[in-house]
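Missing here is one protein chain; the remaining ones are kept as they sit in the complex.
Presenting chain A:
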Amino acid sequence: MLEIKNLHARIAESGTEIIRGLNLTVKAGEVAAIMGPNGSGKSTLSYILAGRDDYEVTEGDILYNGESILEMDPAERAAKGLFLAFQYPMEIPGVATMEFLKVAMNSQRKARGEEPLKIPDFIKRVKDAASTLEMDFNMLKRPVNVGFSGGEKKRAEILQMKLLEPKLCVLDETDSGLDIDALKIVSDGVNALRSPDRAIIVITHYQRLLDHIVPDTVHVLYKGQVIKSGDKSLALELEENGYAGIIEEAA
């Protein structure tokens, strides 16, 4: 489903290279974990996948279902089924969450040639999704993420993911800022989305999240490259021994 080939990318403004020859393949149905020390390029990778124009791809390609997405803007990528759950979801004053959800869902439907949702159907979907995440529906009448706690913002990201039903989900440090109960709810939300035709990339620092969302593959990112790949036992090994050994081994 996703093939990243020899990707090189830099910060557009400063020219600093962050991703330096990254290769990664994720198949449909797979849950892939990307781990790595601070500054290894994990969040940058998630932004590049989503199409943020602060980064410039200088070499290599990203293929999504065999098609290069490098020339697509973030909205086109989203309409094709790519979803990024932000590490730090944006607060947008003045835009009501319900209005935002409706516009987002209908924009994607429109891009796919589908009819816009009828209002009662839309509201029912949001209510159902919110209740499985134990979110107060009244919160969604507020502007997007404004006044939400860290945990509420992360739940709101997963709510959007449930409603938009993407094919490729990228979760950037979704566990940060969550207490153990919230972690469980969010993880259950993600696990409910596991399906043979959907891939999920979980970016995280810690093994903790992977106890709840058990990955099929684990990839270690260091200095903009994947230096080691393995199955879920790799994450446990990292938890025990840290990154130093693997980094040395790769060097």
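Everything below uses one rule, namely that a contact is a pair of C-beta atoms (placed from the backbone, for glycine too) under 8 Å apart; a residue touches a chain by one contact, two chains touch by 3 or more; residues count from 1.
Methods note: contacts and distances are computed from a predicted model.
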One chain is missing here; what is its name in UniProt, given the choices "YprB ribonuclease H-like domain-containing protein", "Fe-S cluster assembly protein SufD", "Oligopeptide transport system permease protein" or "Isoquinoline 1-oxidoreductase alpha subunit"?
"Fe-S cluster assembly protein SufD"
For the chain not shown, which residue from A:Gly36, A:Gly51 or A:Gly224 touches it across the whole complex?
A:Gly51
Among A:Ile62, A:Ala78 or A:Val226, which one is in touch with the chain left out?
A:Ala78
Cross-chain touch to the chain not pictured, restricted to A:Val95, A:Leu117, A:Val214 or A:Leu236, is A:Val95
Residues of chain A touching the missing chain are 50-53, 73-75, 77-79, 83-84, 86, 89-90, 92-95, 99-100, 103-104, 107-108, 111, 143, 160, 164
